[in-house]
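Excluded from the complex is one protein chain; the other protein chains are retained at their positions.
As written, the chain order gives the labels A, B and C, with residue 1 at the start of each chain.
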Amino acid sequence: MEETAVFLFSCPDRKGIVARVSNFIYRNGGNILHSDEHRDHQLGIFFMRVEWSLAGFRIPKSRLPGEISKLAKELGASYRLYFSSQRPRVAIFVSKLLHCLYDILVRYRSGELNAEIPLIVSNYRDAEPVAEHFGLKFYHFPVTKENRLEQEERELELLRRENIELVVLARYDRILSPKFVEAYRNRIISVHHSFLPAFVGKDAYEQAFRRGVKIIGATAHFVTEELDAGPIIEQDIVRVSHRDSLEDFKRKGEDAEKVVLSRALKWYTERKLLVYDNKTVVFD
Amino acid sequence: MEETAVFLFSCPDRKGIVARVSNFIYRNGGNILHSDEHRDHQLGIFFMRVEWSLAGFRIPKSRLPGEISKLAKELGASYRLYFSSQRPRVAIFVSKLLHCLYDILVRYRSGELNAEIPLIVSNYRDAEPVAEHFGLKFYHFPVTKENRLEQEERELELLRRENIELVVLARYDRILSPKFVEAYRNRIISVHHSFLPAFVGKDAYEQAFRRGVKIIGATAHFVTEELDAGPIIEQDIVRVSHRDSLEDFKRKGEDAEKVVLSRALKWYTERKLLVYDNKTVVFD
Amino acid sequence: MEETAVFLFSCPDRKGIVARVSNFIYRNGGNILHSDEHRDHQLGIFFMRVEWSLAGFRIPKSRLPGEISKLAKELGASYRLYFSSQRPRVAIFVSKLLHCLYDILVRYRSGELNAEIPLIVSNYRDAEPVAEHFGLKFYHFPVTKENRLEQEERELELLRRENIELVVLARYDRILSPKFVEAYRNRIISVHHSFLPAFVGKDAYEQAFRRGVKIIGATAHFVTEELDAGPIIEQDIVRVSHRDSLEDFKRKGEDAEKVVLSRALKWYTERKLLVYDNKTVVFD
Partner (left out) sequence: MEETAVFLFSCPDRKGIVARVSNFIYRNGGNILHSDEHRDHQLGIFFMRVEWSLAGFRIPKSRLPGEISKLAKELGASYRLYFSSQRPRVAIFVSKLLHCLYDILVRYRSGELNAEIPLIVSNYRDAEPVAEHFGLKFYHFPVTKENRLEQEERELELLRRENIELVVLARYDRILSPKFVEAYRNRIISVHHSFLPAFVGKDAYEQAFRRGVKIIGATAHFVTEELDAGPIIEQDIVRVSHRDSLEDFKRKGEDAEKVVLSRALKWYTERKLLVYDNKTVVFD
């Protein structure tokens, strides 16, 4: 695979943005492989993801960040520039339920994810053999009410040392502190075991069971300070009926959990996600 | 189609219920066409729907209610006995959005519903030509804050006169009073334009749009005194994305609304619904 | 709604296409409202749909076709240029099953379709009252083996006279001749009552029922000379089980039929469909 660059940005909508960006790439000999745009006509915001081949591109990679910075300034854009060769380093946080962890790692091993997953963090030891089987490092940080913030400090230190870009909470059963969330703003993806905004918090399946719903779901979202209220990345559902026990709700729901979390992770690693106004743009 | 009887009941779960009921039918020469059961092991309740042919059944139709009453007493059952020849008479309440109304009436005309739909009630005149096209009576009851209860009285009087068993709120934009709800307990089916319990009340699509969900839905439920909190009969969903405007949410959601309301109505007319513990058993 | 233009094209993929097209619009003062692209990397084809506001656009509408023609020539593109004010005129062909017809016309009346539907054509009289209810003209062309081609001539003459751009076969039970197909190449949309390519031809539900499938479906496609083998526009499915009779298959399948045909029609009227290699690009 040849190396590519991704320019992902949002800016005030006005005439000529696409012309400006595509000219920039074309004039410098770039070959656009994918491009996608979105206009929020209500808010007057323009969003774009453009990916082009660096083979034959006349701006050397070392100078590209500077040139893109100038272009973004001109557009008044918030932006990110990514290179396909710089794969995001991802840490997975998990507790006792391992279905999402396995699902991610099987995809990872099969080459489905353009990421590096060097390590697993857990407040339990259940995932340790899984880490070993897939050749990942395993870090055990038992968390209590008392040592919670202290352990988070050690986790953050580990993440910095390992140069982790993205944290995935794969059914991690602890709530992260505002400080942690701030340190990884829009870079923590969690899966909630309900169709948000229904059934926030713990016991989502119990809540759904009591309410007698006919469909249950799962939601992958970016973590914010407010519980289960961050920008939604993906949702999916499973049908249930009066025949299903609470155990069936859990078992069936776990299939939706796996799917939404893995999709969200994949989109992140492909640089297809933009956050604005507590929503996501998914350039899938 | 030969005439059939449906015995639909719930009772405390204990040994021998199926034997008792099936013996009753067998001994009297009945041929069971469909039967379905459910046990709520947690609450210890047994639910059953059994339908059998009255051709050759040795208990005459006139005496069957008495015999079933005795059987139900023995089982300690809440029950209903239905005959396929006695089709439920249904009134449809509608306001300005007519998609659900059309959907029901097209199915009705094609013979899909084992019901009589003699009339439409509306607080507007928009549905009048639809009533005419399908050969139904149309009643216009304009509702204001002031005349609301008075108009409800007139509506209830009409429903009694027309011997209406079931009221279907097909996007009817008024909230019914507790008195009306009481008069048609478990016999008012409404469609809510969200995936309950998310987005209760008005502006459900606006709420969903603001929250940035990736799936929207619709819910058919029995109406209770508490808004959008009655027993859920059916739910369905439609995918949305950042590309969809609020108008798109509405348009796409309407497809789910039609489907869940028509399914709920069909199940009701087939005597397949049982309500308990603010939930439904759907013997589909 | 202000008037917009849509430039929909495909051409050999090469560098600079987006730059060229967006510059053309920008330089002439156009404001792009939507644009979407697709690259088939395997076949080396580029596809684009770009829609811009004509308010303040410096090329007058009368001269735009000429300018776009020059641009397309330069790109080596097959293309169409559409104006939002020129709504496609659509004729609906129907036989005895009216569910798809109703579904389309209810959407049409609610303003969901940017089209003109002046008339219905049928080989039966069942749809006549529907035409009347919705204020459409109704043409009855009874078709036999013998008069088939002759009737088609009369139909084509009618379509020409009425300036019909698109023909929708809403469960029309006759196969069109190659001549008719040729006259409306990529402008006849039909719905097939199966998940193509499974169960081609008549009796698709019977075939599905015999095979014991657990999901049935429907397919909207452009009609070609080969039966049920044209470019697929949209597909959808419904779950079935051993409990469902053949009648249930039909009834449930009809819901999928309505949905796929109406979506296909909507996309067509919004100029979002491109055909190539017996496939469709759907810029939804």
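What we mean here is this: contacts are C-beta pairs under 8 Å (C-beta built on N, C-alpha and C of every residue); 3 or more make two chains touch, one makes a residue touch a chain.
Since we're looking at a predicted model, the values are computed, not measured.
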Which residue among C:Ala5, C:Ala77 or C:Ile232 touches the omitted chain? C:Ile232
Where the complex has a chain not shown, which of A:Pro129, A:Pro178 or A:Gly201 is the residue touching it? A:Pro129
Which candidate, A:Arg174, A:Arg211 or A:Arg251, sits in contact with the chain we can't see? A:Arg251
Full-complex contact with the absent chain, from A:Leu75, A:Ile216 or A:Val259: A:Val259
For subunit B, which residues reach the chain that was dropped from this view? 15-16, 18-19, 22-23, 25-27, 29-37, 39, 41
List every residue of subunit C that touches the chain not included in the displayed model. 38, 41-42, 195-199, 211-215, 217, 231-237, 241-243, 245, 277-282
Name, in rising order, the residues on subunit A that touch the hidden chain in the full complex. 98-99, 102-103, 106, 110, 112, 129, 133, 243, 251, 255, 259, 284
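Definition applied: only the chains that are shown with their structure count from here on.
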Examine which chains touch each other and state the graph shape they make (line, ring, star, complete, other). complete
Distance from the CA centroid of subunit B to that of subunit C, rounded to the nearest Å? 36
Where subunit A and subunit B are represented by their mean Cα positions, the distance between them in whole Å: 42
What are the residues of subunit C that contact at least two other chains? none
